[in-house]
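The complex appears here without one of its protein chains, the remainder shown in place.
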Amino acid sequence: MSVQRRQRFGAFAALFSVPFLWALVFMIVPYLVMISVSFWTRQFPLFVPDFQFGNFVQIFSDPQYTTVILRTLKIAALVTLGALALGYPLAYFLVFTVRSEGLRNLLYMSVIVPLWVSYLLRAYTWKIILGTDGAVNSLLRMVGLIDEPLTVFLYNQTSMVITLVYIFVPFMVMPLFAVLSNIPKALIEASEDLGVGPFMTFWKVVFPLSLGGVVAGATMTFCLSFGDFVAPVLVGGPDGTMVANLLQSQFGAALNWPLGSALATLVLVLVLAVLQVSSRMDRAGRVGLG
Amino acid sequence: MTKRLRVTTLARLGTCALALLAMLPQAAPASAGELNILTWEGYATPDFIPKFEESSGCKVTASYVGSNDDFAAKLAAGGGVYDIITPSLDTVPMMRLGGFVEPINISKVEGFDGIYSEFSKHVDVTAEGKTWAVPLVWGSISLIYRPDKFATKPDSIAVLFDPANKGKISMWDDKSALYWTARYLGYDNIYDLTDEQLDAVKAKLIEQKPLIRKYWASAGELTELMANQEVYVSNAWNGLTSKDVNALKKGFEVVEFTPKEKAEGWMDSMMLVKGTPNEDCAYKFMSFMESPDGQCGLAKSTGYFPANPVAVASCMDEEMKKERQVGNIDFVKSLVMWQQPKRLDKYLEVWNAVKVAP
Partner (left out) sequence: MISRPIVALSGVAKSYSSFIALDTTDLSLGEGEFVTLLGPSGCGKTTTLRLIGGFELADRGRIEIAGEDVTAKPPYRRPVNTVFQEYALFPHMTVAENIGYGLSVKANNVPAAERRRRVTEALAMVGLEEMGMRRTAELSGGQRQRVAMARAIVRRPRVLLLDEPLSALDVKLREGMQMELKRLHRELGITFLMVTHDQQEALALSDRIVVMNRGRIVQIGSPAELYDAPTTPYVADFIGTSNLVPVRSVGSDGQFDHLLMADGTRLRRRRRPGDRVFPNGQSVLAGIRPERLLTSDGGEVNRLAGRIVEALFQGDRVRIEIALAGGYERRSIFANVTRTASTASGAIEPGTEISLQVDPFDIMLFAAEDGQ
C-alpha cells in the first residue's frame, strides 16, 4: 500500500467509522442477536440458548401465525392501494393543475405537515371521527340518512385501513410529487401535439415516467403499514391483530422471545424481499429524464 | 499479515460493540438510598410517598406497568434497574420461578402480621416454605352494564355471550378471558383446565368474537368505550370504570353487578427483586406500606381495598371501612381469587390463538 493510498484510507476510515460503528452497534449486532435468539428454546418460565428450528416449524405449521401474516399482508396491500388511489391524483393535481407555485407549495406542505403531529394523536382522531358517537355518524344522522348510529365504521379492518391510509399517504405523495415535478411539461405537450388526448397522454407518457415514484411510495407505505401495531390497538376490532401485535405479545405476555425472534426474522425476510422486488422494478422502470 | 491484522481489528471492534451494548441497559442502575419501584399507576403518588422519603431517607422513583405481563418482560431484559415490583397474585409464582425475586424476611417487615391471612398465607405467596410477597392491596372484577339498554337486569356471565348484545360487548384483553369463559361453561378447575376443556373454552371465545366490539387493554380504554356508547356491557375492575364513566355525566349511567358465577378477586403484593443493592430501603418501604400511612394513602389514591385491616383501623372512618370491605372476610371468600394457571404457556397460547382467529 502506497503512502498516498494509506492516507486516503485513513481519511475514509475517519469519515465513515462513526456511521459504520453506529450501524454496527445499533442495527447489525441487534439483528444478529435477534436471529440467534430465534433458534433458542422456550422453557417455562423463560427460555434457554439452543440451536433448533422448532420456532420456525411452529410458525409455519400453526395456522394462527400464517393467518396473521396473511392478514397483515392483505391490510398492508390495501393500505398501499388506498394511499396510491388517494395520493396519485393529489400529487398529479398539485403538479399539473395548480398553476401558482405559492399555492402549490402551500398545498404540498399541508399534505406533509401532519407528519409533524404525533402518530398516536392522528390515529386517535379517527376514533373520534368514525365512532358510534363520532363525526361521520352525526353527519349521517343530521342529513337524515340514518336513524340509529352505524357501528360499521370503527373497530374493524376497514377502519384500520382508513386510518393507516391517512397516516401513510404523505409517504406516497412525497416521492410522487418529486417524480411528477421532474417530468418536463414539454413531453405532455409533445404527446398532445402528436394527436394524443389527455387521457392517453397520461397512460402513455406521464404514468410510465412516474413509475419510480409509485414504486418508492408503495414500498414505503407497504413496509410501514406491514410493521404497524398502533392502528390495530386503537381502531382495530377483535379481528384486527397484525404481525407486530403478535410480536409484542411474544416479547411481553407470552415471554417467548425465541418464538418472537423467529417471527421478527420472518418479518425481516419479508420486508427485505419486498425491498428487493421494488428495487428491481425501479431499476427496470428507470429512464433518464431530460 | 495484513489480513490477520484486519480480522483481529474487526474482532476487537465487535467485542467493543458488544461490551457497549451490554452496558446500555445499565445506564441507570439501582443505587443505594434510591429505591426504584416497578408498579401500577396510583401506587406511589405524592399524596403519601414523601412521608416515607422523609422518615427513611430513601428516595423513591416509580416506573409504571400497563399489565402484569410487563413485569417479567422488563425484568427479563436485565440490567438490575428495579428494587421492588408489585405484581398481581397470578403473576407472583412466575416471578419466583423466573428467578427474578428473593424470598422475604418477614421479621423485617413491620405490620406483616396484620395482613389478612387469606393473602399472607396464600399458597402462591408461601411456596417452598418461604414467603415471597408482601400483600398490599386487593379488589374484585365483576361486570358493568348500561341499565337503560337492557330490559331485564342481567345476572350471569352469559350476558357476555348473548348474540342479542352483538357488537355491544367488550372484554378485558387478558388471559383472564379464559377464566371467565371457563366459569361460564361451568368448570370449577379454572386454573388447571384439561386440554378438552381448554379446547371448549377456545371454541366458545372464538364463537363470541363476532359479538365483541373491542377487547379493552386498559381501564381508561374501557371508560372511553362505555362513555362513547361503543359498548353496553363488559367485565371491569370494580370501583374504577363505573365511577369514571358516571363522573363524565353523559346522560346515562353504568352499574356494576356481580354475576351468579361470582366475581373474580385479585391482590397485588410487593416482591423483592433478586440482587437489589437497596435491601434496607426496600424493607423500610414495605414496612411503610403496611403502616396506617401507607395503607390509607394507597386506598385513598386508588379506590381499592387495603390488604392490612389492622393498619387502617385508625386511619379510616366507619363508612369508608364498609365501602372498602375492611374486615369483611366473607367478601374475600366470595371471590374467585386469581391464581397462576398451572400451564401458563398453554393458557397464553390459547388466548393468543383466540385473538388472532379471523
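As written, the chains take the letters A and B, and residue 1 is the first residue of each chain.
The rule is short, and it goes like this: a contact is a pair of C-beta atoms (placed from the backbone, for glycine too) under 8 Å apart; a residue touches a chain by one contact, two chains touch by 3 or more.
Just so it is clear, the structure is predicted and the values come from calculations on it, not from any experiment.
Engineer: Specify the shown partners of the omitted chain in the complete complex.
Structural biologist: Result for the missing chain's touching partners among shown chains: A.
Engineer: Touching the left-out chain: which of A:Leu187, A:Leu224 or A:Met281?
Structural biologist: That would be A:Leu187, which touches the missing chain.
Engineer: Hey, which of A:Pro19, A:Gly102, A:Gly144 or A:Gly197 is the one touching the hidden chain?
Structural biologist: Spelled out, the listed residue whose C-beta touches the missing chain is A:Gly197.
Engineer: Hey, which chain A residues sit against the chain that's not shown?
Structural biologist: Interface with the chain not displayed, on the chain A side: 184, 186-187, 189-197, 200, 204-205, 208-209, 287-290.
Methods note: only the chains that are shown with their structure count from here on.
Engineer: Averaging over Cα atoms per chain, report the distance between chain A and chain B in Å.
Structural biologist: 35
Engineer: Could you pull out which chain B residues touch chain A in their complex?
Structural biologist: 13-14, 17-18, 20-21, 67, 69-70, 72-73, 76, 94, 97-99, 167, 175, 209-210, 212-215, 217, 228-230, 344-345, 348-349, 352-353, 355-358
Engineer: Within the complex, which stretch of chain A touches chain B?
Structural biologist: Residues 21, 24-25, 29-30, 42, 44-46, 64-65, 67-68, 71, 131-134, 149, 151, 154-155, 233, 237-239, 241, 246, 249, 251-257 of chain A touch chain B in their complex.
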